[in-house]
Each structure stands twice: as structure tokens, then as C-alpha cells.
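As you look at this complex, bear in mind that one protein chain is not there, while each of the others sits in place.
For reference, chains read A, B and C in written order, and residue numbers begin at 1 within each chain.
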Amino acid sequence: MSDDRRLEDGAAVLSPQIVADELPDVHLEAPGIALALQDAGISDIRYPIVVRLREAKPQQTVATASLGVEVPADVRAVHMSRFVEILNDWQSRIGVDTLPELLADVARRLASNRASARFDFPLFLERRSPASGGRSLLEYRCSLEGELHPEGVRCTTITRVPTTSLCPCSREISDYGAHNQRSSIEVCATAAVDAAHALDFPDLIGIAEAAASAPVYPLLKRMDELHVTMQAYENAAFVEDVARLVAATLQRDARVSAGRVRVVNEESVHAHNAYATISWPV
Amino acid sequence: MSDDRRLEDGAAVLSPQIVADELPDVHLEAPGIALALQDAGISDIRYPIVVRLREAKPQQTVATASLGVEVPADVRAVHMSRFVEILNDWQSRIGVDTLPELLADVARRLASNRASARFDFPLFLERRSPASGGRSLLEYRCSLEGELHPEGVRCTTITRVPTTSLCPCSREISDYGAHNQRSSIEVCATAAVDAAHALDFPDLIGIAEAAASAPVYPLLKRMDELHVTMQAYENAAFVEDVARLVAATLQRDARVSAGRVRVVNEESVHAHNAYATISWPV
Amino acid sequence: MSDDRRLEDGAAVLSPQIVADELPDVHLEAPGIALALQDAGISDIRYPIVVRLREAKPQQTVATASLGVEVPADVRAVHMSRFVEILNDWQSRIGVDTLPELLADVARRLASNRASARFDFPLFLERRSPASGGRSLLEYRCSLEGELHPEGVRCTTITRVPTTSLCPCSREISDYGAHNQRSSIEVCATAAVDAAHALDFPDLIGIAEAAASAPVYPLLKRMDELHVTMQAYENAAFVEDVARLVAATLQRDARVSAGRVRVVNEESVHAHNAYATISWPV
Partner (left out) sequence: MSDDRRLEDGAAVLSPQIVADELPDVHLEAPGIALALQDAGISDIRYPIVVRLREAKPQQTVATASLGVEVPADVRAVHMSRFVEILNDWQSRIGVDTLPELLADVARRLASNRASARFDFPLFLERRSPASGGRSLLEYRCSLEGELHPEGVRCTTITRVPTTSLCPCSREISDYGAHNQRSSIEVCATAAVDAAHALDFPDLIGIAEAAASAPVYPLLKRMDELHVTMQAYENAAFVEDVARLVAATLQRDARVSAGRVRVVNEESVHAHNAYATISWPV
């Protein structure tokens, strides 16, 4: 070990350029197997981010992120630290409208033709209790996915909306009551043409909540509980019914080129779930 | 590197004793800080096990296990590989009745006065649908915990029982319907005196299921669905009601020296849960 | 409520046929929106299963399962309870060779042209410690996925193999040591032509383990630890290297029509992961 590398408690910060120049870089070697990899990078990195929304103020939240690039057949490995630098640079402006620029930056700084990015994060929207009018915040687990190809950018927005579903069969056959449960509506929408056409997260959330037997709320006083109990009973729906309603709404939207809806009922009479999935184009 | 250690594809299996004798063992050194550790060992090891039940035939399942011992102030580290050997030896006979012997084996083979063991595993019991009589298997997530002390063995059996709960408030205030949901009843019972007094898993499961608004079943035909829908409606219960009923039953049982009940409702009108907890002795 | 439906403690089990005949069936109604759903069914059901392997004896384990069918545009909802009956009937013979028959049974009993099945389960294989020869069981998280289409059956086998990876860059630039970590190799292989050509789980596991810096073992005595420490050091590999090696092996196999390899390093010098992904055909 050369002296200048010896570790010391009060290690002086060396010039990165000087040290980098003297260190070998095995990433640039030719790989043993000349095969291109679609995607390599970092994943499961947790970072605070600010999500930019189109029609609401920016929201500070915490993301689990993934960033990657294509690895050509003649490059052994990518420089993973650059993804962390990019994430650090971009953390205050993540959103459907900035995604193309972010992807272009990834591709440029990693010298690649293809780049990918994914951010999973909780988004909170204010909900007003249906009868009392009380205000509280409800979490929607969202994902923003992007891919830069030579042909353009593919941008997909995803939300998972917690709702209530009430079983039409149980209501019909029972003399009183009807089983109901939490139901998660996952909606994925890929933007037509480019990211400028992407549906923003609140758009997706509104479509999903409108299709459920009833929305859920963090804050329900007794008068609100009365409201949602009867609302759900009046709007009994199977997972299939909800999936169709959400899909039909999205399929009419010219901004969506590809979509996927998955509704999962956490059945209150079972320990397992019921699901319905539809995706398009087929 | 001596030649006999060089790695080869078809490496001959050497005599463990010979090699072990020539390798230094830093575990036996004096630690830098002379502090005893209550518990050190292996955790999160997945292993197939056979669970021995008192009144049903043995059940093959898969456990996440943890085994440990006390580390005295003058020992640096434990030999972790021995726990894997013990787990491998005992995998076919895990249960409340074999736990004291297993713990004694851990203590003996690790030369310690105190030993701990924990097994988390799914147990499946046959359930008969309430109206159709159809048969299916329901999962109960169980845990077996044991500690060997100089004074004896502390054995705790734990189950988490999926059930349905129906809200008495929602039923009372609504003109029709009532929100209901999955409710998990966690029951922990520590055996009085010794493990021979431990309640076995099916005992705990029966107590919990009887306290719910209704049990859940994997298999429900329409006639069964009618049955459980109305059963839940007739047996509306808050998390507090269910926790009290389970606790009262266990507190009357002389075999239980310490207990804990936690009921968690996965509220269908919220994305969050409601819970009630009681433990004793206080 | 008619008297014969009143709930009693000792409720007689009624004839399913009689009761079913008198209960309305809202599943069969025309849906409000005439849209076909690719897949609807049950998910996250936990069940004990026996996995049939081609070249090893059947293995009792626990699965998280999902079964579904296509829902035509003129059917409102599927009868979910039938999936539970099918799972119960098939639990003792799950495997690549029985999958086509299972899917045909799902399609027949749900009167559908398309069916899907997925089983996620731990598989345990005996591992012999490299120097001491000790025996222990290592868990491999496996998945069996199948889809029945009018054109045939698509069968995919998936395993996630825990291994060690050692960083070539760290080894090259450091005077001593090299960071290494757990690395998970996920391998998915879709069978060409039909399920008879599917690679069985042990095949996939062998291919993945051979590509790592070193395998992991539950049981390592000191002489084994010496072996794997040096084996990993000698076989330094980036995630990209490992992904290419596994993919190259699978791409040469005529039994595989489509594949996907994803290697994830749980980097010991970071709290985040590095990954490399390759899938084909492109």
C-alpha cells in the first residue's frame, strides 16, 4: 500500500481527478461475453424527492428509485456512482413533465442510447369527509416510470388507490348485511406520443375512486361512517365491474396509448384476494 | 497459500478435524469490551420443518428460524455454524413438547447457560364450509418461542388468526349495511411452570375464531357466503370486544402464566387499521 | 329471513344443490360494460403443495398461489370458489409436467378459453459444504407460471438463487480486501413449443450458481469459510458479468424460447443495490 492511500482519522480530501487518473478502471474492459444488456444500474435507493404536479403545488416525499442504462456488447460494466449523482441533482424536480429531460441527462452522463428511470413514492391528497367536511390526508402509492429509446420517451404513470368494495352477490343472497372490504385499484397509463400527454397522478386517482363502491377516508366521524356504509351498499361491485369501469374511462382518453388496470379485493370473508386484470392494446 | 488449500473444481473433501486444528479461531479470543450479550446467533434462516402437534398428525411446513445463546463477558464470539447443524438435526420434530429438549441441546453444543429459539411457520388446518360442508385448508401464521434459563424453560406459543369483524357502530347508525373487514387476532400464551403446560396452536386458534364476528374460510359457495354474511352481521364486534373475549378465556386457563392479545382490524372504510391490545400479568 | 336460513350453533349441513338452486346468481348477469377482461381470479392464497420434480423426489412445501381465467365481454363475474376447489384438488401434484393438465382443468371448470396459474414457493435442495462435506438445506424461491391459450400452453419456470458476488473494481484498486455481498440471480425461462420442454427448477439453479463469484451455503465450518472466501476473491464479477454468463448459457438451450435474467447485488458498501437485466427475444 502506498503511503498516500493509508487511512487516517482526519483523512484529507484528495483531488478526485488526480486519484481517479491513477486508479485502473476495469469497467471499461471488454466483457468476457459480448452480449448487450438492456438495462443495468442502481435500484432500491431511498431518497427524498419533490414531486412536481401539474395542477397542485410540489410535494415533498420519499422515493424508492431505480436508474439504469443499456450496456452495449463491448462494455463490461457501467459506472454506478453516476446514477447517485444524477439522482442527487434531480431530487427536487421529479414529475411527468421533467421525466424526458431527466432521462436525457442519464443517457448523456452514462454515454448510452437508452436509459430507464423508476420512482415509487407515496403521494398525499387532501380528502374532505363526505358529511362532516373534516379534512385529512390520504396516501396514494404512485410510480413514475420512464424509458428513453432512440425513437423517443415512453412515460407511464401508475397509482394504487385504496377503496371499499361491497359484494353484489353477498348483498343479493343475504337477508341483511353484505360483505365488504378494502379494494386496491391499480391503474397504469402510458402516454401517447410523448410524456407531455401523460396523465398526472391526481387524474388517475380520480378515475379509480369514482369506480369503487365507495372511497376510503382517513377521517370519518359517525355521520360520515353512516354515509360511506350506505354508499357502498348502494354501489355494490365485483372486482370485474370496477376493472371494467376504470378501463372504459381510460380507453376513451386519447392521451393514453397503453393501459393496465388491476383491481384486488382483500376479501373480508376469506384470507385470500380476488382480482381482475385488463390491459390494452391486446 | 499452501498448496493443499488451493481451490480445484473437484476439490477432495478434507478431514474437518485436521483442517480445523490448523486454523486459528478468533472466536475464542477475549473481547475488547468485557460485556455479556444476552443473545447472539443466527436469524432469518429458512428451513423445512415438521411441526409436531399434540392432537393432530405431524405437519410438514417451512419455517423462518432463529437460534441463539448468551455470550459471556469473556468470550468474543459464538460459533454460528453450530446453530445450522442443530437446526438440521432437529428439523423433523419441532413442537411445544420437544422445545425444552431442543433448547437444552443448543445450550450444550454451544457451551452456554442460556439459549433461545424461535420458529415462525404457517400451519394449515382443514376448515369445513359452514353450509355446503366443503373442505379446504386455512393458513394460520404461528410462532414457537422458547428460552432456556438456569431456572427453567419459558415456552410461548403464538398464532395469528384471520377472521371477519363487523362494526357495531356502522350497523347501529346505518339504515342498511354495515362495514366489515378482515381482522387479525394475534394470541400469545406463555406456559405456566414448564412447556408441558403450553397451549398447542390449535387450542389458540379455536379460542380466537370463536371470538370473531365470523371465521373466514378458503372455500365459500353461495350458500356459505349467505351464512357468513349474516353470521357477521349478527355478531358485530369492535376490536376492543374481540380482544376482551379472547383475553378473558385465556386468563381463566391455569396453564397460561402470561398472555397477550392483539386484534387488528383492516378497516374497510379506511386505509389504516384499528387495534386493541391487552397483556398480562400487568 | 326465512327460518331455514337462521343460524344455529349446530347448523345442519344442507344439500348444496338445493340451496344453490334457490339462490340468485348475479355473476351470470350481463355486465354494465361489455368489455372482456384478460384475467380474473383469486390471488395470494396460501396453500400447502407438493412440488413434483423430474429428477428428485416430490417436495412438500407451502405456496402462494394465483388462479384465473379470461372473462368474456358478456359475463359479469367468475365463480371464485371454484378456483379454491381446483387448488385443493391439485395441491399434491404441482410441477412443470402437470401444469398443462391443471390449466386445462381450470379452463374446463370455469368454462373459459384461457386460464392462468402461478405458484410461488420455497424449494430446498441439499448442499454439501465445499471442504468439510457437511450437509444442509438451502432455500431457493421458485415460481411456476402457466397460461393456457387457444394456441397452447405457455410455461415459465423462475428461480431466485442467493449467491456471493465480489467486486472486480474493489479488488483491483485496493491493496488488500475487496467488497463482496449477497447477490440474487433471478432466472426466468419460458419453454419452447410446450411445457414438456420446460427447464425444471434444479436446472435453473445449477446454471445460476455456476455463474456467481461463489455459492452460499447454510453450513460453513472454518475450513469451508476459508474456501468460499478465496473462491469469491478469485472469481470477482460485476452484476453485468454474471447476467451475461447466465444468459449466454440459457440462450444456447433449444428448450428455452424466451428468457430473462436479473442479477441484483445487495452492495455491502451501499444501502442500495446494483442490478443488470437481460431478456430475449428482444
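In the analysis below, a contact is a pair of C-beta atoms (placed from the backbone, for glycine too) under 8 Å apart; a residue touches a chain by one contact, two chains touch by 3 or more.
These numbers were taken from a predicted model, which means no experiment stands behind them.
Undergrad: In the intact complex, which of the depicted chains does the undisplayed chain touch?
TA: Per the contact definition above, the missing chain touches A, B, C.
Undergrad: Sort through A:A115, A:M230 or A:I278 and give me the one touching the missing partner chain.
TA: Counting the whole complex, the residue in contact with the absent chain is A:M230.
Undergrad: Which residue among A:E85, A:E101, A:D175 or A:D194 touches the omitted chain?
TA: A:E85
Undergrad: Which one touches the absent chain: C:Q38, C:T157 or C:Q181?
TA: That would be C:Q181, which touches the missing chain.
Undergrad: Which of these, C:L28, C:A196, C:A210 or C:A271, touches the one chain of the complex that we don't see?
TA: C:A271
Undergrad: Using the touch rule from the top, list residues of subunit A that touch the missing partner.
TA: Here the touching residues of subunit A are 1, 5, 7, 11, 13-14, 16, 19-20, 23, 25, 45-48, 60-62, 81, 84-85, 88, 91, 122, 124, 128, 130-137, 139, 218-223, 226-227, 230-231, 234.
Undergrad: Could I get the residues of subunit C that touch the absent chain, sorted low to high?
TA: 138-139, 162, 164, 166-167, 169-170, 173-182, 214, 216-218, 220, 222, 225-226, 228-230, 232-233, 266-272
Undergrad: In terms of residues, what is the contact footprint of the unshown chain on subunit B?
TA: Its contact residues with the unshown chain are 1, 5, 23-27, 31-33, 35-46, 66, 68, 71, 76-78, 80, 84, 168-169, 172-173, 175-176, 238-241, 243-245, 247-248, 264, 270-279, 282.
In this text, only the chains that are shown with their structure count from here on.
Undergrad: Interface overlap for subunit B and subunit C, more than half of numbers shared or less than half: same or different?
TA: same
Undergrad: Using only the C-alpha atoms, find the rotation that maps subunit A onto subunit B and quote its angle between 0 and 180 degrees, to the nearest 5.
TA: Subunit A sits rotated relative to subunit B by 180 degrees.
Undergrad: Relative to the centroid of every protein C-alpha atom displayed, which chain's own C-alpha centroid is closest?
TA: C
Undergrad: Express in whole angstrom the distance between the two chain centres, defined as the mean CA positions of subunit B and subunit C.
TA: 25
Undergrad: How many angstrom lie between the CA centroids of subunit A and subunit B, rounded to a whole number?
TA: The separation of the two C-alpha centroids amounts to 34 Å.
Undergrad: Spell out, as numbers or ranges, the residues of subunit C touching 2 or more other chains.
TA: Expected reply: 1, 5, 23, 25, 45-46.
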